[in-house]
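Missing here is one protein chain; the remaining ones are kept as they sit in the complex.
Chain naming follows the written order as A, B and C, and within any one chain the residues start at number 1.
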Amino acid sequence: MPPIPRITVWNEFWHERNDPAVAAVYPDGIHGAVAAALREHGLGEVRTATLDEPEHGLSEAVLEATDVLFWWGHRKHDAVSDAVVARVQARVLQGMGLVVLHSGHYSKIFRRLTGTACTLDYRVAGERERLWVVSPGHPVAQGLGRFFELGREEMYGEPFAIPEPDALVFISWFEGGEVFRSGCCYTRGRGRIFYFRPGHETFPTYHDPAVRRVLANAARWATPEAPAHEPPANVRRDPIEPIGR
Amino acid sequence: MPPIPRITVWNEFWHERNDPAVAAVYPDGIHGAVAAALREHGLGEVRTATLDEPEHGLSEAVLEATDVLFWWGHRKHDAVSDAVVARVQARVLQGMGLVVLHSGHYSKIFRRLTGTACTLDYRVAGERERLWVVSPGHPVAQGLGRFFELGREEMYGEPFAIPEPDALVFISWFEGGEVFRSGCCYTRGRGRIFYFRPGHETFPTYHDPAVRRVLANAARWATPEAPAHEPPANVRRDPIEPIGR
Amino acid sequence: MPPIPRITVWNEFWHERNDPAVAAVYPDGIHGAVAAALREHGLGEVRTATLDEPEHGLSEAVLEATDVLFWWGHRKHDAVSDAVVARVQARVLQGMGLVVLHSGHYSKIFRRLTGTACTLDYRVAGERERLWVVSPGHPVAQGLGRFFELGREEMYGEPFAIPEPDALVFISWFEGGEVFRSGCCYTRGRGRIFYFRPGHETFPTYHDPAVRRVLANAARWATPEAPAHEPPANVRRDPIEPIGR
Partner (left out) sequence: MPPIPRITVWNEFWHERNDPAVAAVYPDGIHGAVAAALREHGLGEVRTATLDEPEHGLSEAVLEATDVLFWWGHRKHDAVSDAVVARVQARVLQGMGLVVLHSGHYSKIFRRLTGTACTLDYRVAGERERLWVVSPGHPVAQGLGRFFELGREEMYGEPFAIPEPDALVFISWFEGGEVFRSGCCYTRGRGRIFYFRPGHETFPTYHDPAVRRVLANAARWATPEAPAHEPPANVRRDPIEPIGR
C-alpha cells in the first residue's frame, strides 16, 4: 500500500496577480485551489511552489520530497528555466508522478516528456463542456458518473499533437462543436504522467466537485508504487555466461 | 502508393577517420555501408551527411528533401548542435521517418523524441547475437526467417530506458546471457521512428545480408504515406455550433 | 508495394429486404453501396457476400482469395455460424484485413477478436454527427479535412467496451451531447482491424463522399503487406545452443 503521497502543486501564478477577474475566481491562486481540492480528499501532504520563487520553488530538495507534482502554466512557459525542466524530467524518470493541467499542455516539461508539439485548437467563449468517462474502470475515473459537465469553459479541440496515450480516460464534448482527449495517461521511465484538460483561469473549474475528485484520483494514480530510483545510466557489464566456447 | 523515398544517411563519421580498425571494416564509412545496403534493395534515392559538414549536412533544404533519415552516432552526440536536433525533431513531427541505429540510442534526437533516458547496459566482447523475430507479420520483418545471427557484436542489455514501443519487432539473445529489445517502433507526430540495435563500429554488421534487409524494410516502413505537413500550431477557432442558446 | 487488394464486402442483408425505407436508401444493399465506394476509389477487385448464401458466402475458397473483409451486421449477429466466425478469425490471424462497420461492433467476429463486450450507448434520432480527425497523419485519414459531418445519423455513445485501440483515428461529436471513438485500429496476429462507426441502415451514410473515402483508405491500410501465413501452431524445437555444459 502506498503511504500518503507528498504532493507539490506548481503554478506560474501570473494571471491571479495581474488580472482582477482571475483573482476573484482564485483568491488563493490556482495552486491554492488545487491544493485545497487534494486536502479535501484526504491527501494531506500538499505544498505549493510558484514561478517567482528561487528555482521556481522546485529545488532538488523539494523535488526529492515530492511524490507527485501538479503543473499549471500558461503565459510564462518560456520563463521556466531549462535547468528546472531538466530536473523535473529526471525526477519523473526516477518515479515521481506528474499531473499536467490545462494550458500546461504547452509547457516545456510536457513537450519534453512527450517529444511532440502538444499543440491544439482553442477558443475562450465560456461554453459548456461535458467530459465523458471512456474508461470507467480506470483509477482516475472512480467516483464519477457516466460524464460530468462544466457550464463554462475554454474549448480545446483536436488534433491534440501528442503520442497515442497509454490509456485514454476522458473525452470532452464542447457546445461549439469540438471534441478533445481530456484525460491522457503516459508512463515515462518509472514516472506516471496524467494530462487533465479543464482549468481556464477565468472559470471556477477547480472549485467544481467532479474536477476536484479527478485531481485527487490522479494524485493517487500517479503516486509511485516503489521508492524513487537513482537515474539510470549506461553501465558496462561483465558476461554472465561464458563467451567464445 | 508511396514513391521511391528520398533517404539521407547521417553518420558522425568519427571512428572511421580515427581508428584504422574501424576504417578497415567500413572503408566508405558506416554511412557508406548503410547507403549501399539501401541501394542494393532498390532504394535509389540515397544521400549521406556527416557531422563535420556545415550544419552537420542537415540544412533545412536537405531535410525538406528527405523522407527518411538514418542516424548513426556514438562518440560525438554532444557535438550535434541543438538547433539541428530541433530541426530534425520538427521534420519528424511533420512526417519524416527516422531510423536510429545502434549507439544512436543515446543521441540527442532519440532522447528528445522519446522523452526518456534511453540508457542501457553494454559490453564489447565480440559475442554472438541472435535476433528473434517477435512480430513476424510486421513490415520491418519481411523476408527474414525466425531469427538471424551476428557472429560478433557488442552486447546491449536490459533495462533499456525507453517508452513502451508501439510495436516490438526483434528481441536479441546474447551469448553472454542478456536480452534486448532490438527493434522498436514509435510514432511521434506524423513521423515513424524505428530503433534498430546492431551496428558496433568494429564489427562488419552493416555488411550482413539480414541486417541490410532490415535497413531497407525499415526505410520503406518509415516512409511517410502522406505529404509532409506544416508544423502544427495552437490555433484559435470560431465555434461551429451556436453557443449559449 | 501491395498489389490491388482482393476485397469481400459482407452484409447480413436483412433490413434492405424487410424494410422498404432501408431499401429506398440502399437499393443495391449496404454491401452494394460499400462495394461501389471502393470501386470508385480504384479498388477494383471487390466481391460481396451475404448471410443467406451457403456458408454465408464465406467459404474457405472465398476467404483464401480475400485480402480485406468488410463486415456489416446488425439484426442477425446470432445467425452467423460459429464455424464461419472461427474461419474468419483464423484468416485475420494469418493476415487478412478486417473492416468492421457500425453495428458490426456487436458482431461475433469483433467480440471474438477483441475479447471484450463491445457494448455502447445508442439512439436513433437522426441527429448531426461530426467526425474529428484525431490522427491526421494516419493512412485512414488521408484526403480528409479537420473533420467531416453527417447530417443525420444514429448516435453511438461512450463507454465503448473495447480494448484501448493501437491507434485512434476519429472521435465523433453528436448533436445530442455524446462523443464516441469512431475509428479504432487493432492488430491481431498478422491481420489489421479497423472499426468505423457510421452507417445506420436508414441514413444515406455510405453514399457520403467522406465516408466513401474512409472506406477506401481503410481497405488500403488493412491490406496485408506480406503473403498470408499458415496459422501458427505450438512447435517443439531443438536447442540452437548446447545445453548443460
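Throughout what follows, a contact is a pair of C-beta atoms (placed from the backbone, for glycine too) under 8 Å apart; a residue touches a chain by one contact, two chains touch by 3 or more.
What you see is a predicted model, and the numbers here were worked out from it, not measured in a lab.
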Thinking of the whole complex, not just what is shown, which of B:Ala36, B:Leu168, B:Ala210 or B:Ala226 touches the missing chain? B:Leu168
The one residue from B:Ala90, B:Val134, B:Ala210 or B:Ala226 touching the chain left out of view is B:Val134
In the whole complex, not just what's shown, which of B:Gly143, B:Pro159, B:Pro209 or B:Gly244 touches the removed chain? B:Pro159
Need a quick check: the contact residues on chain A for the chain that isn't drawn. 1, 95, 130, 136-137, 139, 142, 166-167, 175, 187, 189-191, 224-226, 229, 240-241
Chain not shown, touching residues in chain B: 130, 132-136, 146, 157-160, 164, 166-168, 171-174, 177-179, 181, 242, 245
For chain C, which residues reach the chain that was dropped from this view? 89, 93, 106, 112-117, 119-123, 125-127, 155, 157, 159, 161, 163-164, 166, 175-178, 186-189, 231-241, 243-244
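Just so it is clear, only the chains that are shown with their structure count from here on.
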Would you kindly tell me how far, in whole Å, the mean C-alpha position of chain C lies from that of chain A? 36
Between chain A and chain B, centroid-to-centroid distance (C-alpha), Å: 31
Which chain B residues touch at least two other chains? 166, 175, 187, 189, 240-241
